[in-house]
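A quick write-up on the structure given underneath.
With one protein chain held back, the other chains of the complex are shown just where they sit.
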Amino acid sequence: GQPAPSPAPTQAGGETPGATSAAALRVAMIIAQGGLGDQSYNDLANEGLTRAEQEFGIEAQRVESPDIVSQGEAVLRQAGTADFDVVIDLEWSTAEALTVIAPEFADTRWTFMNFPVNGDNVTSFVFAEHEGSYLAGALAALVTSDTAIPGINPEKVIGVIGGTKSTGIDKFLVGFIQGARDVDPDVEVLTSYTNDFGDAAKGQQAAEAMFEQGADIVFQVAGGAGLGVIQAAADAGVYAIGVDTDQSSIAPAAVLTSMIKRTDLAVYESVKRAIEGTLSGGETVNLDLAAGGVELGTIHPSVPQEYLDRVDELRQQIVSGQIKVWNVIEQGYPDFLSE
Amino acid sequence: MSVHASAERVARPRVVGGHLERTLWTLVPFGAALLAGALVLLLSGRDPLVTYALLVEQAFGGHIAIGNTLAQTTPVLFTGLATALAFRAGVFNVGVEGSLYLGAFAAAWVGFTFVGAPGPLLLLGAFGTAGLAGAAWSFLPGLLRARWRVDEVVTTLMLNFVAINLTSYLVNGPFLAVGTANSMSPLVDPAARLGSLIPPSQVSIGFVLALGMALGFGVVFGFTALGYELRVSGTSPRFAAASGISIFRVIVVAMLISGLIAGIAGAVQVLGVNGRFIDRFSPGYGFTGIAAALLGRNTALGCVLAALFFGALSNGSAMMQLFTDIPLDLVNVLSGTVMIFAVLDVARLRPRRLREAG
Amino acid sequence: MEVLHNTLVATALVSTPLLLAAMGGLINRQGGIVNIGLEANMLAGALAAVLVTWQTGNPFLGVLAAALAGTVIALPFSLVITRLGANEIIAGLGLNVLVAGLIGYLLPVALGVYGTFRPAGLQRLPRIDIPFVHDIPWIGPILSGKDPVTYLAWLLVPLIAAFLYRTTPGLRLRAAGSDLEAARAAGISAHRWRDLSTVLAGALAGIGGAQLSIGIVGLFGVGMIAGRGFIALAAFYFGAARPWPTAAAALLFGFFDAAQVRLQGQGIPVQLVQLLPYLVVVVTLTVVAITRARREGGVAVA
Partner (left out) sequence: MTADIAITSRSVPAAAHLRLEGITKRFGSVVANEGVDLKVAAGTIHAVVGENGAGKTTLMRIVYGLERPDAGSVEVNGARVEMRSPQVAIAHGIGMVQQHVQLISGLTALENLVLGREPSRLGAFNAAAARRQAGELADRLHTRIDWYAPVERLSVGHRQRLEIMRLLYRDAGLLIFDEPTTVLTPGEVDDLFAVLRSLAADGRTILFISHKLREVLAIAERVTVMRRGRVVATVESRGTDAGQLARLMIGEAPEPVRATGEGATVARRPPRDEAALALEGCAVDGPGGRRLLDGIDLAVRAGEIVGVAGIEGNGQRELIDIVLGMRRPRPGRVTLGGRDVTHSGVRARRRLGISYIPEDRNVEGADLAGSISTTAICLRYDRPPLSRAGILSLGSVRAFTRGLIERFGIVAAGPDAPMRSLSGGNAQRLVVGREIDASSRCVLAAHPTRGVDVKGIAFIHEQLLRLRGEGTGILLISEELAELFRLADRIVVLYEGQIVGEFARDAVDIDHLSRLMTGVETGGAAA
């Protein structure tokens, strides 16, 4: 049903071979379900690719399809046949297919996101969204009862809004909830889903519903629908927590912070390594807090230093492994967030 | 005029004009689409001819390309036939998408639940359950229409959303496979997978099944008493009733078969391509099916050709992005235009009549 | 009680796009065309509203632009149906695909953005309190404090009813819709009246899109209509193409939309909550039909 929006206007470098060096690297990126323009995962990865294009003058092709779920395998194979040097696969559901196809095309280097895929020429980038979300949850829990901060009410209620109900999204939610609970067990975390990544009005509705219930900080993991959440926070004079990119620029006064997930970095990195010849494959790059793959973005100026310190402390504990954050994708659902 | 009326209008073969003339006119939508596409391409400074050439090459150049095109054709052919059958019987079933989801989930469920069962049995069970699930899903709106004249356009449309959310719940909750990043069921038993027809392309023997379905469709409407009943009830319900044909039975049966075909479509997608049920996996096969049915004038051959068109468009456009920066939306422009011009009244295109109209 | 009140407060606002589109669809239906393309009109309206508001800084001009955009799309659509005998259902589906495609394609070309266009500091439609009404304890917030388009939408319901049943153009429009040939024989340019009904539908749906983009969220997103055109379709089917019942249906859907987000996290699985509104449509239609059958007595068995 949903139309897939078109990719970013590609730089001249992308089209005319003349602009690229003799040893021009050819990169293909398979866009995941939801397509470009999702204001989220795909767009972010695309930013990384675009940056690589500009810096290295590589030739990059983006492949999207409303039916990528069933076409993914064919597209991967075709990319191999057309011997691209690097193929970046953003579509989750093609994991099994890739394990079969990668060996068939030995001199193509394959990159898979979010999930470890075995193969001598496959490099996997997995993100610790749950760890970053944990910190966001902790910060929110600290702030939500500090009435000294404008817009904050005494109630210990915060919320998180997901795009669709799915493990990929709930990985954020669970981390967020765990973080909040750890700093303050009696904080109530409201959850809901917009059931749609494009419906900004839905996102706004969902947020307002939470504000009505006393929430003053809402974390959004809903792509385009999430923009509605930030809008709602701005309208209500409370706070939203952005996702993927540093979203404080959207509404500086209303964004408490953002849970940045460096998909762009992963894409950029894989291109960079390929050029340097270090995209060896057979490894899984773990983009967690320690590696800076996930992190908190700009934090609202009115948040007192003590909270920042506390968050940093928690950060250390996660990095050092003292705190284990629940990973829905590997562990399934914890009892504190039923399915 | 009601949607039924238009359903009948759609179901009714046109008697105007000669055969050749009619076949020529059916090309109009495609011409219009290519034109619209060309305009858009020029607007963004791209060469239409080069683009179209690439599109065709990617869709049909070589056996693998053809295989993948057929893979994309398969689901649309199924849903197109499912829709056409209902339309022929005068039921405007736009709920094929829903039945497809139910069928897909049912097939997956059998596939990952009875792991280890003998392959043939597993396949039989999966297809059977999928067909039943699809039929069951379309039974209710059929019954409501037949018994109380509840408008099936709305009910079937609404039930699509219900089906999508329902399966989404099942695959996020009770049947979630741990270790996957977006919600999907566990993989089905390899024994339940359909082999590839043209390895390594994605077309499974499900395509043959679809062709068989099309053949069956033609046979039913051309050579069977049932087909006669469906056809006549669709074009002249009161004549059918007066002749002793039970419209009630016809509507229910048509909806059941329509749902059954849609369910099997879902099964083929799961067992032949995806290997599991994936949340919201369908890009709208059901709706493309409506387009295919109407474009194909609700005939078997017509559906095959229309489905092939949409399949080629889908595969060609995906693949060509590897070689040029054509955004996917171009495809929407093309198929959208085709749909708008899909069913033109041949007679009205004669200039004199044009002036006369209005 | 609290939740109910909040739901009701939200209802009027979220109903507006549905209400406008449904009213448009209703007029089109009475004019003899079942419009499945409302989604496209809304999308175009939403975009036009954002663009013009962004350029002029005046959201009311934005609303006008939205109406215009809806019209511009609706007219050729109507002509293909009335003059070339295209099938209204598939043409409607096609229009949705085409417009979404065009916008998705041209957005980057024209504005260098894709998916979402969110100009900084975009003016939104003001929220206006109705004097006195606003001060009524419980009721006040439910009725008052909405944007002008919402008030306009509700004003339109009686106006459209009057237009259809109390004016000459309304009469001719219904005549053309009910029986094209007979209307022509009565000396009416039936096709033109049908086209007019489609154009009105386009304009209203366009305004509905505008309320969504500059009335509620203040941005444009390719996916922002999210099936509301189809809900509107259900609404006027639901209301048997009669103004007040259709408005009621739109309100009902709006209510469920608003309730749905508030029912989440109450233990019921999300998806099951989210499929509720659609199920309600089916159930209500069924109940209505059965009671009708009862009333009319002797149901034909054939």
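Here the chain labels run A, B and C in written order, and each chain numbers its own residues starting at 1.
The rule is simple: a residue touches a chain if its C-beta (ideal position, glycine included) is under 8 Å from a C-beta of that chain, and two chains touch if they have at least 3 such contacts.
What you are looking at is a predicted structure, and each value in this text was computed from that prediction instead of being measured.
K.L.:
Can you list the shown chains that the omitted chain is in contact with?
P.N.:
B, C
K.L.:
Using the document's definition of touch, tell me which of B:30, B:114 or B:228 contacts the absent chain.
P.N.:
Touches the omitted chain: B:228.
K.L.:
In the whole complex, not just what's shown, which of C:24, C:141 or C:170 touches the removed chain?
P.N.:
C:170
K.L.:
Check the options C:185, C:268 or C:287 and report the residue that touches the missing chain.
P.N.:
C:185
K.L.:
Give me the chain C residues in contact with the hidden chain, please.
P.N.:
Touch set of chain C with respect to the missing chain: 166-172, 174-175, 178-179, 181-189, 295-298, 300-302.
K.L.:
Need a quick check: the contact residues on chain B for the chain that isn't drawn.
P.N.:
12-13, 15-16, 223-228, 231-232, 235-236, 238-246, 352, 356
The working rule: only the chains that are shown with their structure count from here on.
K.L.:
Chain touch graph shape: choose line, ring, star, complete or other and state it.
P.N.:
Topology of the interface graph: complete, with all chain pairs in contact.
K.L.:
More C-beta pairs touching across which pair, B-C or A-B?
P.N.:
Pair with the higher count of C-beta contacts: B-C.
K.L.:
Report the inter-centroid distance (CA atoms only) between chain A and chain B in whole Å.
P.N.:
Those two chain centres are 34 Å apart.
K.L.:
Centroid from C-alpha atoms only, then distance chain B to chain C, rounded to Å. What do you get?
P.N.:
Their C-alpha centroids are separated by 28 Å.
K.L.:
Considering chain B alone, which of its residues make contact with at least two other chains?
P.N.:
Correct list: 165, 168-169, 172-173, 287, 327-329, 332.
K.L.:
Where does chain A touch two or more other chains at once, residue-wise?
P.N.:
Correct list: 1, 3-7, 165, 195, 339.
K.L.:
Along chain C, where are the residues that touch chain A in the complex?
P.N.:
2-3, 6, 10, 14, 17, 97, 100-101, 104-105, 107-109, 112, 114-116, 118, 212, 216-219, 221-224, 226-227, 257-258, 261-262, 264-265, 269-271, 274
K.L.:
So in the complex, the part of chain B that touches chain A is made up of which residues?
P.N.:
Residues 64, 68, 71-72, 165, 168-169, 172-173, 176, 178-184, 187, 200-202, 269, 273-275, 278-281, 283-284, 287, 314-315, 317-319, 321-325, 327-329, 332.
K.L.:
Give every residue of chain B touching chain C within the complex, in rising order.
P.N.:
Residues of chain B touching chain C: 1-3, 6, 9-10, 36, 40, 43-44, 92, 94, 140-141, 144, 148-151, 153-155, 157-159, 161-162, 165-166, 168-169, 172-173, 241-242, 246-248, 287, 290-291, 294-295, 327-345, 347-349, 354, 357-358.
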